[in-house]
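For reference, the structure is listed below as structure tokens.
Only a single protein chain was left out; the remaining protein chains are all shown in position.
This part shows chain A:
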Amino acid sequence: MNTSFAIETVGLNYRFGSQTVVKDLSLQVPKGSIYGFLGPNGAGKTTTIKILLNLLQSSSDKVFIFGKELNSNRTACLKQMGSLVEQPAIYAHLTGKENLINRCILLGINQRKVAEMLALVGLTSAANKKAGKYSLGMKQRLGIALALIADPELLLLDEPTNGLDPNGIIEIRNLMIELAGKHGKTILVSSHLLAEIERTATHVGIINKGELLFQGKINELHDLSKPVIKIEVDDSAAALNILSTTGAEIIDMDEGLVKIAYTGKAEMGKYNSLLVNNGVTVYAIYTEKKDLEHLFLDITSKN
């Protein structure tokens, strides 16, 4: 398996009863990236993360963590992972500090890390308060501290900013950038909204109804979001020549098909007459309707 990926899934499927929740999913999360895992409610994000943690059973040879097959290397894989899945799982009858100490016991690490983590997520003053009495955002912060305490190479964060105040959101963003940038950690972070992660993520995967619709670098996503004019012509080389003189942004060219960036209706008409006047036969000219568009609107809208 390709070891430049921190996470790789190969045609992963998962079903709850008769409902297929994850369909032929092939995630590729490069090492050192902040991978934004985007999708609307019920898309299968949490399910995927649970599969990556071996909480839900996948068939063998489908999931690889740092190149290692998950099912046969469960503990070795989990050793490198820290996670926050849905609502943070904390013991309500223990204090925040005790929750962290308990995790230290389970991981066999020095309890000195506890104070450091509490400070990192801003819970030092609430350290001795029962975690059950924490506010939603405080619980989320404690959950993040629990995920980070083992200093894992790979972090899986399922909607980590859920319930955080604006300051908290910025802190978590900066923390993610620092962890990936300075410490070379890989972070997979799920979200509903592109806006929430576009300033931190280096890579994006968009999932809807269990299917991966897009995967790539964040700037590739931006390109994808631009509308495109498709022109079907008899001579694409000639058409390309003519169009390039107008300063139109050529996106792609194929036999009999030219794709350029859409800038407005007026320009579209201009390109058409220009081509026709210069002896190129235009069979069709239209803007491309993207499958992604609706979904894209969903995840890019701010509310």
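The rule we apply is simple: a residue touches a chain if its C-beta (ideal position, glycine included) is under 8 Å from a C-beta of that chain, and two chains touch if they have at least 3 such contacts; residues count from 1.
One rule holds in what follows: contacts and distances are computed from a predicted model.
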item	value
Missing subunit (named according to UniProt) among the choices "Formate dehydrogenase subunit beta", "ABC transporter permease", "Tryptophan synthase alpha chain" or "Copper chaperone PCu(A)C"	"ABC transporter permease"
Of A:Val85, A:Val114 or A:Leu179, the residue in touch with the unshown chain	A:Val85
Where the missing chain touches chain A, by residue	50, 53-57, 74-76, 78-79, 81, 83, 85, 87, 89-94, 98, 101-102, 105-108, 146
